[in-house]
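A protein chain is absent from this complex, but the other protein chains hold their places.
Per-chain residue numbering starts at 1, and chain names A and B are given in the order in which the chains are listed.
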Amino acid sequence: MAELSHAPKGSAVAAPAGTGAATARRRPLPIPHLGRFAAAVGRRVLMLAILLALVFAAVELLPGDAATATSERGESAADIAARRHLLGLDRPVWERFWDWMAGLFTGDLGVSARGEKITQMLADPFPNTLLLAALAFVLTAVASVALGCWAAARPGRLIDRVIGHASTSAFAIPEFVVSVGLLMLLSLWTGWLPAVTVAGADGRPATWTMLITPVLALVIPQTGWNTTIVRGALADQAATPHVEAAHLDGLPVRRVIWRHALPGAVPAIATGLATSTGMLLGGTVVVETLFNYPGIGSVLASAVSTRDTPLIAGVVVCAGTAISLVLLTADLVRARVLGSHA
Amino acid sequence: MSTALTTARAPRGSAGRGRVIRRLVPGVLLVLLALIGPFLAAHPLDKPVTAPFATAGDGAPLGGDQLGRDVLSRLLHGGTALIGSALLVAAVVTALAALAGCFAVLHPAVGRAVERTADVFILLPPILGIMLIALAWPGGGRWAVISAAIILGTPYAVRIVAGAAAPLADAGYVEAALAGGESLIYTATRELLPNLRSTILALFGLRFVEAVYVISMAGFLQIGPQPPAADWALMIRENSSGILLNPWAVVAPSLAIAALAISVNLAATSLAPRSARKAVITP
Partner (left out) sequence: MDINRRQVLLAGGAIGAAALLAACSSGSGDTAADSSGKGGKPRKGGTLRIGALGRAGAITRDPHGTQANESDYLILALTFDTLAVPGAKSNTVPRLASWEPSADLKTWRFKVAKGAVFHDGTPATADDVVWSLRRLRNTPAGAARLPGVKNADSITAEGADTVVVVSEYANADFPLMTRFATFVMKKDTPDKAVAKAPGTGPFKLDWYRNGNARLVRNDKWYGGTVYLDAIEVTMFETPQAMANALFAGQIDVASNAGPIAARTAESRKDIQVVRRPDDMSMPIVMRTADGPFADPRVREAMRLVVDREAMVKQALSGYGNVANDIMGTGDPDYAKDIPQRKRDLAKAKQLLEDAKFDLSKTYELYTTEDVSGIADSATLFASQAREAGIKIKVVKQESGTFYEKTWLKGDLYTNYWGTNDSVLFFASKTLLSGAGQNESGFDDKEFDATYRKAIGTTDKQARAKALHELQQIEYDRSGYLLWGMADGVDLAAAKVQDLPKLPGYGRVQLENVWLS
């Protein structure tokens, strides 16, 4: 199928479409290994700090505050003021922000609007979300590479077209639509899988079967997105001289893809998957709520409704750190592959 | 250069045009149907006509929703605002990205700022961003979600345009225009943009799909449209409690969103040449 094969020469934007051309241009970084690593880490940390400042400011703009949000009916203005003082909300914004940022270095995320320790509140939900997202991430990676390769092995044929259409369709459908569909299909109508997640004494899902539906709900849309990227990157590689040469040598298509095309496509695939991390973590907000999964997505949903600034910021720290790490890994993968090929 | 992994491009000309038209039809039809839907609806969107979650029967071909309102009528009412908002978001983001992207290429300082902004925003899952912005502006309703979608979508889109424009900026004629004393704005709009047509078209399509995703996700999280509005995402959320009583109350709006996203995506991918399409999804 034409649309996923390589760029026709002479098209207006053909030249930059090559994988990583733009990204490579952005970060040439001819510095030695360690320096490059430190620079990449530093940059990501700085970005995270800026984001946290933005989030803190955004929550400050919310009307009302945690004191009014957690007050009870019948509390007078004086009672609410007392509550505000108790929570330290009467101190200047910058002072609270500074204290909070300083606490980050000791792993202390402060206390929530209800006076609970946030590090403790997230101690179980965050690993649960990581588990959910990591499973979804791995499955997405495997499925999209497999589907992308399958399509690339039979370019223009029926299977290529089917995968092409299915994947562009899948990434357009919101997670909640997929979730509701899976819930009906796999649990409520057939009774094959548990409908919700119930946590045990260790704070983890009681059985592994409880993970299947939530993971699938996250994987399907993201696989759609990444399959498109994999297929596109493979098409680009197909046009490179060494892949053409391998093909002309009469090597089997599978071997050409696996040994010659795929390695070159890795930077684009890594970047695509890294971008998916944010979408995966965002999707957990909805998926966790629907399946009662005990993760930070559901903590976030409730924190937003009670304007629990420190708690929202705590969740952003966790999500932001996870995304930063994945992006950093992608940076390094790209640097390594591009470095060795250049 | 035709290897086993690539195929000859689809032939240009009438066959190609026919294929493009075939792919445009479902999207256009669906958008039209959603826009004239309110006039086809048998009942007003907030009038109970049957029991809550009544199964399909007379007067309500798809049964009742959580207040016994006609699901079909609400479905017909529910697409206009979603599609309208998504079009607006896609248009504004694409326009902003086109302009800012060209400036970023012609002006390295702007380019760096765009890069950094995109780097910051990529750390914030879009849903989280929407929640924050919509809550910071209570009563903003749909407009809060639209603004959030624009703010969060733009940096990424700018980066894409900048990526596509970069090689053109190095091309002789742009340098010539700048050297010839033409203003930055003139160069951007007259020399760069016309050559980015297909990228921008593909970007618009992708942004529309993305906007449908983000706006319906916000609707599902009950940020944005408020009851009794008949919004497809809101319908899914409101009616999910009765999914076993009247599945249509949930299935119908789900199918509507899925069909809209898929058909528009199909239309968008067939409008732009595939290189441009790839340019907008390659991060």
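Just so we're on the same page, contacts are C-beta pairs under 8 Å (C-beta built on N, C-alpha and C of every residue); 3 or more make two chains touch, one makes a residue touch a chain.
Small disclaimer: the values here were computed from a predicted structure and weren't measured.
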Query raised in the report: Considering the complete complex, which visible chains touch the unshown chain?
Result: A, B
Report summary line: The one of A:L86, A:A102, A:L185 or A:L248 in touch with the missing chain is A:L86
Query raised in the report: Contacts of subunit A with the missing chain: which residues?
Result: 63-64, 68-76, 79-80, 82-83, 86, 112, 114-116, 121, 124-125, 183, 187-188, 191, 194-196, 198-199, 201-203, 288-292, 294, 298-303, 305-308, 311
Query raised in the report: Which subunit B residues touch the hidden chain?
Result: 46-48, 51-53, 66-68, 135, 138, 221-222, 226-228, 237-238, 240-245
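As a convention for this text, only the chains that are shown with their structure count from here on.
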Report task. Return the distance between the CA-based centres of subunit A and subunit B, expressed in whole Å. Result -> 20
Query raised in the report: How about subunit A: which of its residues touch subunit B in the complex?
Result: 1-8, 11-17, 19, 22-23, 25-26, 43, 47-48, 50-51, 54-55, 58-59, 61-63, 152-153, 155-156, 165, 168-169, 171-177, 180-181, 183-184, 188, 225, 228-229, 232-235, 237-239, 243-244, 247-248, 253, 256-257, 261, 268, 271-272, 274-275, 278-279, 281-283, 285-286, 290, 300-301, 304, 307, 312, 315-316, 319-320, 323-324, 327
Query raised in the report: Tell me, which parts of subunit B touch subunit A in their complex?
Result: 1, 3-10, 115-116, 119-128, 131-133, 135-136, 138, 162-164, 166-167, 195-199, 209, 212-213, 216-217, 220-221, 233, 236-237, 240, 243-244, 247, 250, 254, 257-258, 261-262, 264-266, 269, 273-279, 281-283
